[in-house]
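Reviewing the structure listed below.
With one protein chain held back, the other chains of the complex are shown just where they sit.
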Amino acid sequence: MPFYTSITQEGTFSDEERAWVADQIMRIHTEVMEVPPAFVRTVFLTFPPGYGFTAGKAAASTNLTCLMRIGHPVEVKATLLRRLWAMYQEATGAPTEQLMIALQEIPASSAMELGKIMPDPGGDDAFMSAHG
Amino acid sequence: MPFYTSITQEGTFSDEERAWVADQIMRIHTEVMEVPPAFVRTVFLTFPPGYGFTAGKAAASTNLTCLMRIGHPVEVKATLLRRLWAMYQEATGAPTEQLMIALQEIPASSAMELGKIMPDPGGDDAFMSAHG
Partner (left out) sequence: MPFYTSITQEGTFSDEERAWVADQIMRIHTEVMEVPPAFVRTVFLTFPPGYGFTAGKAAASTNLTCLMRIGHPVEVKATLLRRLWAMYQEATGAPTEQLMIALQEIPASSAMELGKIMPDPGGDDAFMSAHG
């Protein structure tokens, strides 16, 4: 983790744009969250036109979710969200009403990477401060 | 948010059925959760036959997940789940043992939409009541 999933309509990105987004996600996340690059993963899933909907109407809904370790202050997550938003909107050209970015936080001990399970640094405290 | 993801076997929905499901999700969610339609997003992802499994056997596993703001009472979430279940089962024709609907709740401050990060209304209290 972080594990980013971009879900957009087919054709949203050229190969170059997709590579740029993945590189930017790595740069932004490592800078804001102080995580080594090796942990930053991004996959791009797509759907055909007519498979995405906003407000009940067919639309090129443009979404980025991030599964990450819990325990970061609200202000740091806000910085991450704002920088990802600016980058992702530039890359997709999506109108503001079609864009959504969401962070899903789980305890460090709930993931295994590089052959290891990470310990929970602050336990309950870290968890609660993430929701404070 | 809410951000709904339908994951079903290819061919589960005709174009009309898919549009109906997305419209119904918007109607049910706005009614039960009192969220404006503009925030309701749905994407449909599919897998080929042989890519879905229930109880370890190949099956047309039929799933709907919803990433939403934390802080709703258990009773309200139960109403949402029951109404979505009835609608989604009608639309998919899936047998009861193949259907799954799950809500994933995150703090309002963990998402950015319409260019904004929403504040956490009740902080820890809202979070705990959602799990009480």
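Letters A and B mark the chains in the order given here, with residues in each chain numbered from 1 onward.
Please note the rule applied: contacts are C-beta pairs under 8 Å (C-beta built on N, C-alpha and C of every residue); 3 or more make two chains touch, one makes a residue touch a chain.
The shown structure was predicted, so the numbers you read here are calculated from the model rather than taken from an experiment.
Hidden from this view is one chain, which touches subunit A at 1, 3, 5, 15, 18-19, 22-23, 25-27, 37-46, 67, 70, 104, 106-107, 109-115, 117, 120, 123-124, 127.
Within the entire complex, the positions of subunit B that touch the omitted partner chain are 7, 45, 47, 50-58, 61, 63, 65, 74, 77-78, 81-82, 84-85, 96-97, 99-105, 128, 130-132.
Note that in this section only the chains that are shown with their structure count from here on.
One finds 19 Å separating the Cα centroids of subunit A and subunit B.
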